[in-house]
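On to chain A.
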Amino acid sequence: MSDSLPILTLLILIPVIGAVVVACLPRDNEGLLKMVGLTFAGVALALSVALVFDYRAEGSGFQFMSEHVWIRSFGISWKLGVDGISLFLIGLTGVLFPLAIIGPQVHKDVKGYVAWMLLLEAGCMGVFLALDLFLFFLFWELVLVPMYFLIGGWGYDRRIYATIKFFLYTMVGSALMLVGILAVVFLHQRATGNLTFDVVRLAEEQSLASSTARWLFLAFAASFAIKVPIFPVHTWLPDAHTEAPTGGSVILAGIMLKLGTYGFLRFGLYMFPQAAVDLAPLFLTLGTIGIIYGAVVATMQKDLKRLVAYSSVAHLGFIVLGVFGLSQQGLEGGVIQMVNHGLSTGALFFLVGMIYERRHTRLIAELGGIQRVAPVFAGVFMLVMLSSIGLPGLNGFVGEFLVLIGTFVTRRWWAVVATAGVILAALYLLWAYQRVFHGRPEGENATFPEMTMRERAVMAPLVALIVLLGVYPKPVLDRIAPSVRELITHVEEHSDYRQPAVAVGVADR
Partner candidate 1 sequence: MGDPLYADGINQAVILIVLGKLLVVFAFLMVSVLFMVWFERKVISDMQSRIGPDRAGPWGLLQTLADGIKLFFKEDLLPDRADRRVFHLAPYLSIVPAFAAFAVVPFGGTISIAGHRTQMQLADPPVGVLFLLAMSSIAVYGIMLAGWASGSKYPLLGSVRASAQMVSYEAAMSLAVAAAVLSAGSLSTRDIVNSQGVYRWNLWILGVVPFVVYLIAATAETNRPPFDLVEAEQELVGGFHTEYSSISFALFFLAEFMNTVTVSAVAVTLFLGGPNGPHIGFLPDLWPVVWFLGKLLCFLFVYVWFRATLPRFRYDQLMDLGWKKLIPLSLYWLLLIAALRIGRDQGWAWYYVLGGGVAVGAVAWGGLNAALRQGDAVRTAA
Partner candidate 2 sequence: MGYLDGFRITLKQMWGDRVTNVYPDEKRPKPDRFHGRHVLNRYEDGMEKCIGCELCAGVCPARCIYVRGADNPPDEPVSPGERFGFVYEINYLRCIHCDLCVEACPTEAITESKLFEFSFTDRQDAIYTKAELVVDDDGNPQKLPWEDWRPGDEQHTSAWVRATAPSGSAAYEGRVGWSGELGFGVRAPEKGQTAETDRAASAAPRKAKS
Partner candidate 3 sequence: MIGQLDPIVLPHVEWSLLSPELILIGGALALLVAGTFRRDRAMAASACVFTVAVAVAALVASWGLWGDVGGGAGGARLAVADAVVVDGFAIFFTVVICVSVALGALLAHGYLRQEKLEAPSFYVLMMLSASGGILMAKANDLILIFLGLEILSIALYVLAGYHQRREQSREAAIKYFVLGSFSSAFFLYGVALTYGSTGSTNLGFIAEFLSTQTVTGGVLLGGFALLLVGLGFKVAAVPFHMWTPDVYQGSPTPVTGFMAAAAKAAGFAALLRIFFSAFGTEQLDWKPIVWVLAVLSMVVGSTLAVVQTDVKRMLAYSSISHAGYILIGLQAANDRGIAGSLFYLLAYAFLIAGSFAVVAIVSRRGDLRTGLDAYRGLSRDRPALAFAFTVFLLAQAGVPFTSGFLAKFYVISAAVEARSYAIAVIAMLASVVAAFFYLRLIVVMYMAENQTMAGVGPETSTGDIESAGEGGVATAVMTRVHVPVAAAVAIGICLAFTIGAGLLPQPVIDFARHATILRL
Partner candidate 4 sequence: MSVPGAWYLGLAAMLFSIGAVGLLIRRNVLIMFMCVELMLNAVNLTFVTYARMLNDIGGQVVVFFVLVVAAAEVVVGLAIIVSIFRRRADATADDISLLKG
């Protein structure tokens, strides 16, 4: 990879071009459409893989920077960059999208599905890459539209209700965030005389009064919290996930939820360190509540997909915990947990989708004994589920463990409560597994088909990654750590927070 190749820009542009190309193709040739879509997503995947390998592990700050003045009079530029925090999220995006495009069966209008998917990919990439507030917001908003259409167009029965809810929640968040963005920019301009939307400059110059910053942080946080989602504003998530088509659910859970947590890191902690520190207890509390609440509610679900959705609420609670724990391990754990959750929950949604395609129901009560007739399917399900529970040796363990350690160092009691969530996760997932797969298959369950080759091909990379990250997460952590360290240092410089020595010590192992 030469530096002259604008790899980050390409990461955004290639899916867009793909979407345009797909939109221009004839609508009837589904195979061609999928192939073209897969090709473009594949190119993006290749680029993101290349990015991951090309990233200098020991380097700090943003790499592969790409900056062009865009709207001069507003100080807006096309500024992209990647660091350890966003690096693997990009990788995750690159992986999940091709799978989401070819994985699930699309029953109608393949063309629209593929085109929207590619556009969605561009939006997600943009959010992770943008280093300009304006650009960030653009992509943040852009993501909503394809998602809206994916759920609204290819979703299940109550999709309209779900889309409206999803849309209203997230747009309300965006509304507050835009005002926050503009306020940051103009207050910064008033203080320094420079009109810029550049995140790095805004964060480094820290020109805001602390009380103002707290309000602005809240404005941003509102948007992120809805996206994550954090406890009281999570109610859109089960509906959206349940009603979305399989591909949509995968992307929604796998990537879009990470937009929120990523936002907390990049635009919360980075830009408003003092405010984040001040308000950390609030978010920790909400995150913990989310863990317990998500788990408890998931236990009671009758709908398998809804159960997985609620499990996301719980998992995301861990990530929030890690982020606001503000320790080296906690943050590392949070970041890697984002990737893990993307992989395991994404895989779970694929699997639930497969069940639905076979049985046209998602109700746990109507399933049963599948293990007998489809052992491979059950095995894959088991593995993914265990990853989600956080079984050592699988990826979920790494993240959760780091988060809990890190948080324990700085915020002990929250960590203690959160640990209960791990146990609950085991409870509801295993119980669900038991009900669905064990026992004697009756009725239609007796003819439950085994995994097809295509499905195996879809699941294979996910399973591989799950295992790989569980067994050997070091390369990943090596790349995350410097950026996290830098972020914590930044926070310490600009606030009264000091990381406990014990955490530092652990980090410098």
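The working rule: contacts are C-beta pairs under 8 Å (C-beta built on N, C-alpha and C of every residue); 3 or more make two chains touch, one makes a residue touch a chain; residues count from 1.
A word on the picks: all candidates are chains of the complex that A comes from, given by their letters.
For clarity, every value in this text was computed on a predicted model and none was experimentally measured.
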| item | value |
| --- | --- |
| Neighbour of chain A by the touch rule, complex-wide, chosen among 1, 2, 3 or 4 | 3 |
| List of chain A residues in touch with candidate 3 within their complex | 23, 27, 70-74, 109, 112, 134, 137-139, 141-142, 145, 148-149, 152-153, 160, 164, 167-168, 171-172, 174-176, 178-179, 182-183, 185-186 |
